[in-house]
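First, the structure itself, so that you have it in front of you.
Selected chains from the complex are presented in situ; the others are not included.
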Amino acid sequence: MHIIDKSDIIRWLPDRPKDSYKGSMGRVLCVGGNTHFGGAIILAASAAVYSGAGLTSVASDPINLHALHARLPEAMFIDYQDFTALEDAIHNADTVLLGPGLGRDAQAEAIFHCVLSAITTQKLVLDADALYFISQNRPNLPQTTVIATPHQGEWLRLTGLPLSESTVEQRQQATADLGMWVVLKSERTEIYLDDTVYQNLGGNPAMATGGMGDVLAGMLAGLLGQYSSPKETVLSGVFLHSYIADQLALNQYVTLPSQIVTEIPRVMRELLNAKQQF
Amino acid sequence: MHIIDKSDIIRWLPDRPKDSYKGSMGRVLCVGGNTHFGGAIILAASAAVYSGAGLTSVASDPINLHALHARLPEAMFIDYQDFTALEDAIHNADTVLLGPGLGRDAQAEAIFHCVLSAITTQKLVLDADALYFISQNRPNLPQTTVIATPHQGEWLRLTGLPLSESTVEQRQQATADLGMWVVLKSERTEIYLDDTVYQNLGGNPAMATGGMGDVLAGMLAGLLGQYSSPKETVLSGVFLHSYIADQLALNQYVTLPSQIVTEIPRVMRELLNAKQQF
Amino acid sequence: MHIIDKSDIIRWLPDRPKDSYKGSMGRVLCVGGNTHFGGAIILAASAAVYSGAGLTSVASDPINLHALHARLPEAMFIDYQDFTALEDAIHNADTVLLGPGLGRDAQAEAIFHCVLSAITTQKLVLDADALYFISQNRPNLPQTTVIATPHQGEWLRLTGLPLSESTVEQRQQATADLGMWVVLKSERTEIYLDDTVYQNLGGNPAMATGGMGDVLAGMLAGLLGQYSSPKETVLSGVFLHSYIADQLALNQYVTLPSQIVTEIPRVMRELLNAKQQF
């Protein structure tokens, strides 16, 4: 098992080309947020925007439009009950995040299937309730990069393997069987990428608060359109998320997900400065 | 009557275990906020989240969803008119806060009774209009930790004892008769815990503004899932609330409740640093 | 004509008594904000809260509830179309602000008359469209402290006296005829109080932006419940408003009304420190 190394993260961080424009920095679609859990998709979309995604859209219950725009006018909005619009939005995206705040009812399940069917070449990040439906339905996955970000309970439901009673090799095999890359969140998050496994040494207990995972998923989606290598993206997103939280925890008993979001551009610039000083 | 001592507060402050996760840091449900007083439950829920609660939900009038998520995407939302959902939410919580902005009409009373009936082992914080209904209805209380946070007017209605014309012993007896612990808010807040009484020396007149009590109630609810001792929690919440306000008042003529909320994580970390330096 | 003197403002600034509570720091009701101009009453109410008012309510079009609570959870809300609730709210207040964003249609006029009829002993601040209706209808005013805050155009409509072509004596007489105190806003705002006239030397052109007057009106309403002398309140509010703006303008080309609001508690504390150092 490899350890994620800060010097690699710095080295991998893209220098934005001079002729960058919003269309070349990633088109992200975040799908989720029902009438109970709208905050989850707002946090995820905020993380995508603050990670530098060029264009970020949210497909959600219409009730969540007001709070989304009040917090994040940079994002665009789609009613996720309108499947024609949802499919169009997927085809216009190059990365789709599915799951935060989606819920588990029949409407959520229909949206889940709509998104999975509509994906062609788009990279796909699956989190939260999307992982529930994966566990329940075992659908065919699109032939593209698929990344899942389960916490331990979601991992157990997906694979039947308790984290504490399984080996890395078993988890690696289970991930291969799932046909996805897996970010297995825990005190020491593990990342299963085809035949390599990484561990992230960052993170701290001040992060134990609701919404933290939504921000990680949104960061991964936001970064995927900016990096050339998806593997480097996943490792970078996991590292940055905990690295920011560790900085915040020096001065905060609890680190709020929305505070992580705000710090992303500053910390990424700090690492870019480190890169450019070499 | 004991005086709350800062060194105790520091000593009692939990070191979060390394394997903390959102589910182990307290599941708080805040019930209140009608069409007039939505801000009260938003402030209370914000205080719970910023105090470090792992998962915070708000059960309120649907009209308050937008502003809640615009301010606090970390919280989840339930329509409090849906009693099945409300009962489910109570059973999924380990602490329930009832009262801020609840109102006093028939709907509020029905919600009050629904919550009291559904509570099993959940710790319960009663504030504001919940205390009005306690005074009016004298219902049986659940057999769990129940904490009331009345201001002087609410205390008078609950017990018939004017603060200025009663003794500590009388108030202690009245609290025992109520079957709750009581945080009796005043210039020098008194805390009645079974057979011990504490006084809080902090606080200042810049705190005299609407919403201040909602934040205290939310802090208590947010802390209850993180401390092992409920008594230490109540004393710590009362202390922290006034301690933050006293810091703010050095630079502010009035200390806004929403400003108290923002400062909670920083001040708790400051005290944790003090603890760890021993 | 007297000049408002900073040393008087400092001297008049109340030391909050140790036993202050929200009910003793002023109960303010802000009435206004139709479907076009909701921001005006939000700014006014924010100014009242940040000036230290104990309890602040907003009576407005229901469409404005969401943004109000998203910005200012400290405020309570009333639908101003419900005249019974509006009259109750007036009777529960000790200061009423009428006008910001009220509009000039039939509904606005009905609300205007409802408020004027319901006032008994409440201090009354009239601004913006409330002054339009005063000009149009010349209603009988309640027998209480009434303060109008016209800009030059509103003043002209009220009195027929162009500011540049009238004498202080004429304006003083016109004010007496109106039966109100008048804060006549201009580059050098004049305050007409019964038989004395004051001029405010503060203020700057960076303040020339919409919403600035709403904040002044809200500050006056917020301060009226905290000072013992209404005259000192009016002079203090006018001074503080421009004093804060002059500080902001050192670093800002335009001073936003919402930025003035945020600075109020800090600047009032700065002046209180100056007072306490004597």
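Chains: A, B and C, in written order; residue numbering restarts at 1 for each.
Basically, a residue touches a chain if its C-beta (ideal position, glycine included) is under 8 Å from a C-beta of that chain, and two chains touch if they have at least 3 such contacts.
Here the structure is a predicted model, which means the values were calculated and not measured.
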Problem set entry | Full complex, copies of the single sequence (shown: 3) | 4
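Going forward, only the chains that are shown with their structure count from here on.
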Seminar exercise, completed: When each step joins two chains that touch, the fewest steps from chain B to chain C total 1
Exercise. Taking all residue numbers at the chain A to chain B contact, is the shared part over half or under half, that is, same or different?
Worked result: different
Seminar exercise, completed: Separation of the C-alpha centres, chain B versus chain C, in whole Å, is 34
Exercise. Using mean CA coordinates as chain centres, what's the chain A-chain C distance in Å?
Worked result: 48
Problem set entry | Inter-chain centre distance, chain A versus chain B - centres from mean C-alpha coordinates, in Å | 34
Problem set entry | Set of chain B residues in contact with two or more other chains | 66-67, 70
Seminar exercise, completed: Listed in rising order, the residues of chain C that touch chain B in the complex are 16-22, 24-25, 49-56, 65-70, 72-79, 264-266, 268-269, 272
Exercise. Given the complex with chain C, which residues does chain B contribute to the contact?
Worked result: 35-40, 42-43, 46, 63-64, 66-67, 70-71, 151-152, 186-187, 205-206, 208-212, 249-258
